[in-house]
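Take this structure, written in structure tokens, and hold onto it; I'll ask about it next.
Omission of a single protein chain aside, the complex is shown with its protein chains in their original locations.
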Amino acid sequence: MSLDYYLYLSALLFTIGAAGVLIRRNAIVVFMCIELMLNASNLAFVTFARMNGSIDGQIFAFFTMVVAACEVVVGLAIIVTIYRSRRSASVDDARLLKL
Amino acid sequence: MNVTSQMLVFLIAIPLFSAALLLLGGRALDKVGHIIGTLASTAAFAVGVIEFLAMLGRAPENRAVTQPLFTWIEVGNFNVGATLLLDQLSVCFVLLITGVGTLIHIYSIAYMSHDKDRRRFFAYLNFFIAAMLLLVLGDSYLSLYVGWEGVGLASYLLIGFWNQKPTYATAAKKAFIANRVGDVGLSLAVMIAFVQFGSVSFSGVAEGIEAGQTSSLALNTLGLALLLAAVGKSAQFPLQAWLGDAMAGPTPVSALIHAATMVTAGVYLISRSHFVFDAASVAQLCVVIVGAITLLFGAIIGMAKDDIKKALAASTMSQIGYMILATGLGPVGYAFAMMHLLTHGFFKAGMFLGAGSVMHGMNDEVDMRKYGGLRKYMPITFATFGLGYLAIIGVPPFAGFYSKDKIIEIALDAGGAKGIILGSITLLGAAITAFYMSRVMLMTFFGAKRWEAGAHPHESPALMTIPMIVLAIGSVSAGFFFNMGDRFINFLSPIFHSGESGHGEKEHLLPPIVVSALALTAVAIGVSIAIAKYGRGKAIPAVAPSDVSLWTKVARRDLLQDEFNETLFMRPGQELTKALAVIDEKVIDGAVRGVGSITLDVASGLRKTQTGFVRSYALWITVGAVGILAAIAVMSL
Amino acid sequence: MNWLTILGLLPLIGSAAVFLLPREKEVLAKQLALGISSLVAVAGLAMATSFDRGVSGFQFVEKYSWIPAFGINYGLGVDGMALLLILLALILTPVVILACWNEAEGGRWSVKTFFALLLILETMMIGVFAATDIFLFYLFFEAMLIPVYFLIGGYGSGERAAAAVKFLLYSLFGGLLMLASIIGLYVVSGDQLGAATFDVSELQKLSLNNQTELLLFLGFFIAFAIKAPLWPFHTWLPDAAKAATPGTSVLLLGVLDKVGTYGMIRFCLSLFPDASKQLGPTIIVLSLISIFYGAFLAIWQSNGDIKRLISYTSISHFGFITLGIFAFTAQGQSGSILYMVNHGFSTAALFLIAGWMIARRNSSKVADFGGLQRVTPLLAWTFFIAGLSSLALPGLSSFVSEFLVLVGTFVRYPVAAVIGTLGIILAALYILIPVQRALHGPVLPGNENLKDLNLREKIAIAPVIALIIAFGFFPQVLLNVINPGAQASVAALNIEGDK
Partner (left out) sequence: MPAPKIEYAVLAPVLILLAAGVIAVLVEAFVSRKYRYVIQTTLSFSAIGLGILSVALNKDVSGRFAEGSVAVDGVSVVLQGTILVFSLLGLLLIAERGFQSFTAQASTLPGSADEQRALASGLQQTEVFPLTLFAIGGALLFPAANDLITLFVALEVLSLPLYLMAGLSQRRRLLSQEAALKYFLLGAFSSAFFLFGSAFLYGYAGTTTFEGIKVQISTAPGNDLFLLVGLATLTVGLLFKVSAAPFHSWTPDVYQGAPTPITAFMAAVTKVAAFGAFLRIFYATIGGMVWTWRPIIIVVSILTMAIGTIVAIAQKDVKRVLAYSAIAHSGFLLTGIVAFNKSGVEATLLYLATYGFTTLGTFAIVTLVRDAGGEVTDLNRWSGLGKRSPLIAGIFTLFLLALAGIPLTSGFVGKFAIFSSAYESGNISVVIAGVLASAIAAFFYIRIVVLMYFNDPQEDGTSVMIPSPMTAIAIGVCALATLILGIFPQPVINVIDSLAIFVAG
């Protein structure tokens, strides 16, 4: 089981996440898909750390988790305000700004 | 050898200054305008006479006199000085222009007395005199060109003098445009001269030709260009359509410009460039052909015209055809052309003034069918017109006989088939001239009165008859005076070196006496036909009969010259203009506006991609990402 | 003593002064503007007297470094051609101010702004002809558009805003193409001459490979072909001339369009000799098309609008100028430069008089005028003389230049010269037809009581008519100034077979 399979998995996770962002309508689910893409990169980082034998990758993974956490804070705050003013968290309702 | 004199510039300056004075003077000069104009013309005539006498005083070889004024244009080695040249050829013209001009000025005082714009008329006449003098006194083709177009402008102003009538304004415009077509030829000639000989002055070009610097092709093109110019100005075939309509101008104008001076400018140009035509045989042949065609063309139209002025105009066209024909017959022809030009100047101007006084009497009626039996009511006009008539048809003692006869003679001597054809054309022309001139005489002065109601012809005042009388005397004596001992030929020989070829010993197709006899028989035939048709109480219908031969109908419409010009140039021109206007609007401007509207459409199209859906933006980002991935993959292969 | 900067600054200060006047003091503003522009004209003539005629290089040269990083310096200098064009501008501006005394009424802004804009335009005109630094030239080339844009858009008539925008965008597009070429020059001069420079005389030393030279030449040439409207790029001119006040059209056609042809000589010929020679024949064809195209459309306009007619005649005249430039002969070059000056006066006269006719009859359709010769003889006469100078009647100034251009072209391209000479027949048509429609014929109803020229108008038009006639007989006065420069620029092209 060479380490490349982990990379294929990470790439797969990334594309699933991206597809989720495009397809799903609910803001929370879209946001979760973005988190999935971030974790895919985490997996890639850890695999590369193992391949290169250096721990930089793992350090980077920590940072991504911290950043992901901050993003959750900010993201959910925005989604909640949208939900409270519109009573729906659907991404498609937000189309006042167009053309 | 060149003798300089300070007087030449006054020839031009006096009339020019007086024209400016009269024009700028405004209403204040109305009462005295005509006198200033006439004085200016007489002063110019006086200067001309003084110069002429001074010239006679000098030995033949240094008779030419020049007066350099200032360098006009000087760029690189294109150097044109504004210098004036008076030699034997130009002195004839100067005297003709100022002499006949002064007479016509006097005539106009009376003729235009009722017109409130008389001052402006005299201003234009003086401007014309000045321009014509500049034309004949210029020492280079370019200064000739200035006079050339100046004269064109003067004729435009004078033909369109009463331009409140639209037809007269169109006639003026038509004349100017036709002259402009000719001027194209002249400017091309100047360019060819500059390129071939590096100079545009007559002497420079002459030396260049003698030195043989150029190819015959260049010389022939130069000759043809000069011919085109002459044709434009002297209303020769094919640019003759404007002369008929030019009669819209007052009669003194027709007398001065369209009989004596301007229309002969073409003959002057060809004679002045004799060194070109002598060396360019093809061009010379064309000159002869043009002369012959116009000769017949004018004569035929003359027969069909009922308007007295249009008839005289057609006859002028035909007589100038004679002169052009003569200039095309080699060195000897120039002198005879010149002589015919001078004599024609006398009798044609006289006849036009006669026609003017007839119209004056018949309150401006021009249709000869409304005249008849006027000889008793206008004796002096009848006498002077009659003498002119006798001169033009070439009755021996009168001027026309000497000059036209010589032209017929040298036409016959042109040698071989060419001589016979030309000779017969000139003889046929003489016959037709005799016919239509007699027709004019008979319809106007003889036969039953066909006046309109309220017409009571009376003799013209003295101011009009005196010039007519002087001109009549001229048309009687001029021929004899010029011909005595070939005085005129010898006077001009240094210019045209016609002396060496010795007009005497050349072998003749027919001895001179036989030629004169032939000419007289032709004239007799013409006169008798005219008398048969119009004389002895024949009833001349007041309205032109319509059941006439096709030939007469066509001749009445000026041999369809206007229709020809319109269908060939005017109408296609107008269509092209309309088409170009549409193209400019639709295609070019449309293209510019099109670019604008396309960008706007693309803009609103692209604007719609901004749907407002977050997911579509995300889609754009993914598409972009995939695009870049693919690009990098491709780039790195 | 840097004449040019002072000459340039005077109108600018003047325009500021005029602008600061209170809004309702209109007459004072006009008088002030007239005073300043006449003062500048006198100063210009004084400068001209101390111009040395024999030398072909730049005189009154000033050079101060401005942005050394880009090698840009504030370089001014005039040779014969530039001096005459500046003098043309200096003479025309007071004439325009005097002639358009009450033309600024219908504008969106106050009258004083109109005259302030005119004075700013005068500074730009001086600047654009005096600049020897290409960047400075480009600066004035673009900045010149703004006052004209506001003059047309604010004070014109008809759909003036659209015409103003079309004019601005067309010239701006041309300017940007030129910017691309300037950048190219800047970079190439950086490589070849060590320090990147914009000085015209320095840049002449560049040796460019054929392909880049062609590209750079096209950038400059198209910009100038738009400015001096050559055939395909001309559609903005009739609209702008129709919409603008006659005074603005005089400056637009009389001086601003000359920047195009001036640029062709100053920059296209001197910086890109090989490309000019290579494209010479094509440009000759374009000029001939311009001559005939402009003439035919002018004839067509004789049953349309008189201002559009005059602008089409100018397109035809510009065809002659470019024909002269790209014939590469001494006569052609001097002829085209002289033509620029003469055309300035003849178009100025035509436009001013047309403006007065329109002001009197307040309609600009040629058909509405009729029989003016009877009603207003002086107006009719000045229009007639201006028309004659436009159809190049010998004895008037335009004939000398047109003839020199044709002779110059004949030396190198005889066929083109013959075709060009045919143009003078059309010239006669497009002047005499409107003259007949407007001046001759019976007096149309509505024209009976038109007033003739008043004193102000006479004073305005008299110098222009006088100059037209004077330069007809004594063109050598101008040619002495033009010849050294023209001959030098043709010699620089070192083409064989030059007369």
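Residue numbering begins at 1 within each chain, and the chains themselves are lettered A, B and C in the order written.
Methods note: a residue touches a chain if its C-beta (ideal position, glycine included) is under 8 Å from a C-beta of that chain, and two chains touch if they have at least 3 such contacts.
All of these numbers come straight from a predicted model, not from anything done at the bench.
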{"item": "Omitted chain - touching chains that are shown", "value": "A, B, C"}
{"item": "Touch criterion as defined above, residue of C:A143, C:I289, C:L450 or C:I495 at the omitted chain", "value": "C:A143"}
{"item": "Those residues of chain B which, in the complete complex, touch the missing chain", "value": "599-600, 602-604, 606-607, 609-610, 612, 614, 616-618, 620-621, 623-625, 627-629, 631-633, 635-637"}
{"item": "Positions on chain A contacted by the hidden chain, ascending", "value": "7, 10, 14, 17-18, 21, 27, 30-31, 34, 37-38, 40-41, 44-45, 47-48, 51-52, 54, 56-57, 59-60, 63-64, 67, 70-71, 74-75, 77-79, 81-82, 84-86, 91, 94-98"}
{"item": "Chain C, residues in touch with the chain not shown (by the definition above)", "value": "66-70, 108, 138-139, 142-143, 146, 150, 153-154, 161, 165, 168-169, 172-173, 176-177, 179-180, 183-184, 186-187, 190"}
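We take it that only the chains that are shown with their structure count from here on.
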{"item": "Chain contact topology (line, ring, star, complete or other)", "value": "line"}
{"item": "Gap in Å, rounded to a whole number, between the CA centres of chain B and chain A", "value": "97"}
{"item": "Inter-centroid spacing, chain C versus chain B (mean Cα positions, whole Å)", "value": "38"}
{"item": "In chain A, residues with contacts to at least two other chains", "value": "none"}
{"item": "Per-residue overlap in chain B, given as positions that touch at least 2 other chains", "value": "none"}
{"item": "Of all residues in chain B, those that touch chain C in their complex", "value": "23, 70-78, 82, 142, 145-146, 148-150, 153, 156, 160, 163-166, 169-170, 172-173, 176-177, 180-181, 183-184, 187-188, 190-192, 194-195, 198, 573, 576-578, 580-581, 584, 588-589, 592"}
{"item": "Chain B residues within the chain A interface of the complex", "value": "607-608, 610-615, 618-619, 622"}
{"item": "Contacting residues of chain A [partner chain B, same complex]", "value": "18, 21-23, 25, 30, 91-92, 94-99"}
